[in-house]
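What follows is an incomplete set of chains from the complex, kept in their original frame.
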Amino acid sequence: MRIHIVNPNTTASMTDKIAAAARVVAGPDTDILAATSAMGPASIEGFYDDALALPGLLAAITEAESAGVDAHIIACFDDTGLDAARALAGAPVIGIGEAGFHMASLISHRFAVVTTLARSIPVIEANLQRYGLDRRCCAVRASDVAVLELEDPLSDARARISAEIGRAVREDRAEAVVLGCAGMADLARALGEEHGVPVVDGVACAVTLAEGLARTGLTTSKAGAYAPPRSKPYLGRLADFAPRET
Amino acid sequence: MRIHIVNPNTTASMTDKIAAAARVVAGPDTDILAATSAMGPASIEGFYDDALALPGLLAAITEAESAGVDAHIIACFDDTGLDAARALAGAPVIGIGEAGFHMASLISHRFAVVTTLARSIPVIEANLQRYGLDRRCCAVRASDVAVLELEDPLSDARARISAEIGRAVREDRAEAVVLGCAGMADLARALGEEHGVPVVDGVACAVTLAEGLARTGLTTSKAGAYAPPRSKPYLGRLADFAPRET
């Protein structure tokens, strides 16, 4: 089985970390094809970065579709471009944010999210509400760690994330904690042992969900919201994104 | 990996069908241990059957826990006893109803459920609301097929279920349909091809979710709702269900 995991920001070191986390849980017969976006922001922090990450993400999806894959994973916790990717792709598409929320719902009555900067909280809260899983989430907390600090071995990012997890458990009665950034994928297991509650990494969850969809033969419904894009001209710099006749 | 799948009703032929559906999607290194409840109703249709299915279900969970398993699946679409089983078990527990809802949420913007008898609709609607996934579900429909009719090769159950799926697609704008009974597990693929939308079987979904939790090393949080039962005396016929000191 071939699973395409795309990092919609342009920081390759983060892609490597994501791919490593994905391969740890992937089944023996699963190939993880990791890609880094070729255009857009070096990290996704808030609504503006989210918007400009979309063309690079969708280009990567198109490329993987022609190569042929069994599923796509969008490795940004904002689930950047998830709906557009589902309309574009034939293979199923999973966001690591939704993956973390759904899996946390299976092992806890109420979970919290610990993310990077406060400006990411509204994106995550809006996603939770759309998915319906805000009813299961008791808090979305920011650790005030910038995404790229997670790539810096000298930063105290881990300590600040751990402190915030502690607050979620004590103050919000969180029974599990979802890590709110792909760049935290390598921290989940150790933080879980440290705090005595499940700490959920969306990347690992997304890989197993992608394998599950592929094995059950389920893919995105093309009736309704995710119908293929209609063929039409696109202008200017994005002309080559124009949907072809289907 | 050993996955315990328990049919909380006492009809062994349904257990066989469930186990077969589970094995189709299970990974090469996964053993499916199927069990049939030893006490209670022959089929679960409404609140009363649900209540009386619980002791048999929980006895099966306890037995499997001592045998040692990596996950439990409750193979009744009502997710009968899910919360109690999570409090009881060390291994994670998944209901086939929630499994179907979560997976359908990954491949459609709105899904419908087609179940057996009208009396099962309130149980399913209440579960969807608790999970938060009522926001994703556009309708819960009954096919007026009794559960045990699904075991009768001569019944027209399949035709009535197919007709109801058609109505969900046309009248409710359902993009995917979740089959609302474990006894329908063998019908999903063919009905999906027939209607041109994903038709989701909760049994298959639950197996891949269980494998996913096991591979990611996630299990039920014991902080809060699912803390182990407190040791106390139980009287009468159920005395042997008394929780032991933990």
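Read from first to last, the chains carry the letters A and B; within each, the first residue is number 1.
The definition used in the following text is that a residue touches a chain if its C-beta (ideal position, glycine included) is under 8 Å from a C-beta of that chain, and two chains touch if they have at least 3 such contacts.
Just so you know, these numbers come straight off a predicted model, no measurement behind them.
Peer 1: We see 2 chains here; how many are in the full complex?
Peer 2: If we count every copy in the full complex rather than just the 2 shown, we get 6.
Simple rule for what comes next: only the chains that are shown with their structure count from here on.
Peer 1: Can you check how far apart chain A and chain B are, centre to centre, with Cα atoms defining each centre and the answer in Å?
Peer 2: Centre separation, chain A to chain B: 28 Å.
Peer 1: Where on chain A does chain B make contact in their complex?
Peer 2: 25, 27-29, 83, 92, 94, 98, 102-103, 105-110, 130-136, 169, 173, 175-176, 189, 196-198, 200-201, 204-205, 208-209, 211-213, 215-221, 223-226
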